[in-house]
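Complex shown without one protein chain; remaining protein chains in place.
What follows is subunit A.
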Amino acid sequence: MTTPTPGAGRIELTSLSKRYGSGPLVVDDVTIDIASGEFVTLLGPSGSGKTTTLNMIAGFTEVSSGRIRLGGRDIAPLPPHKRDFGMVFQNYALFPHMTVTQNIAFPLRERKVPKAEIARRVEQVLELVDLTGMGGRRPDELSGGQQQRVALARAVVFSPSVLLLDEPLSALDRKLRQSLQQEIKRLHEELKLTFVFVTHDQDEAMSLSDRIAVFNNGRVERIGTPADLYRNPGTRFVARFLGESNLFEGSLRPGGVYEWGGHKWAADGTPGEFDLVVRPERLRIAATPAEVPADANQVPATVAGLYFQGTHQRIELDYGEGPAGCAVLPPDAVGADLRPGSGVTAYWDPAHQVLVTRPNEENE
């Protein structure tokens, strides 16, 4: 593989929108600047516009308004085959009437690469995805994981500047998914291409991406590194979609007091209607309020479920009103006498809580 020229893989989406006929906006004013060589995931539930955005980048879906640039060049008027993207599809989309070698050679033949060079590159890429010796097989003679690796090989063999991946792992079982995740990560590091990855699986997004763009109702709700989005989700939607949370729908009063259901907690920020979020690993459990440190925020809760999971213990909590939550603690962090139904006090360091904005009415 040749290393792409610097900057060639930069993708700039500017105010990108898509509307079918006179219907609602499927993609609504999406602006993302993807650096060359970056691994960016478009994450969101189905119908959030992430796949439509990918299809607009690929050229399969026409852009209603906005701009797509690749390496500084406007590519919106170009048909898909002139855009220089490799693409991996959800169901592999291998050509069933061709062998593995013919599948991988397809993009090279279309580009009129000399025969000897095609043979060399196919061999090289087969080795890259660990399928040496499989070239003569037909797609239906391969396992799902092998098929997806052929699809990956086919999408990178012509050294595109960008690889687009449309939920490439969702058709595979859990174990295969994990090994292919590592494979994709390794490919990204070796090839140094820009990867644009679409998924609805937050774990996949978190473990693979340099940055994640969280889609909701056609808009990019937040974009940031996985750690950044997890620690500071910013909106209720992101807090709930990425990882788990204990979420309280109260409001921030003047004087640094957050009020929820009659409880008053210490909090910083401009007063207003915000949700307060505490991640499960930041929550602590005490048997009685007396054991809670003086500077912690606390709330009574009922244990709804206890799950021992080896490395940690998961305690599901019911706060009486509002959404249920949970705490994830070291296995021996709470007394053995805790049972479902026990009343406890949950508490946390105010430094570990974050305030997030609520969705607009129209988004609910």
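The rule is short, and it goes like this: contacts are C-beta pairs under 8 Å (C-beta built on N, C-alpha and C of every residue); 3 or more make two chains touch, one makes a residue touch a chain; residues count from 1.
The rule is short, and it goes like this: contacts and distances are computed from a predicted model.
For the chain of the complex excluded from view, the name given in UniProt is "ABC transporter permease" [choices: "ABC transporter permease", "Sulfurtransferase", "SoxAX cytochrome complex subunit A" or "Ribose transport system ATP-binding protein"]. Remark: the omitted chain is touched by one listed residue; of A:110, A:127, A:141 or A:173 this is A:110.
Contact with the chain that does not appear here is found for just one residue of A:47, A:66, A:80 or A:271, A:80.
Of the listed residues A:10, A:50, A:121 or A:154, the one in contact with the hidden chain in the full complex is A:154. Residue in contact with the omitted chain (choice from A:35, A:76, A:93 or A:306): A:93.
For subunit A, the residues touching the chain absent from view are 58-60, 79-81, 85-87, 89, 91, 93-97, 106-107, 110-111, 154-155, 158, 164.
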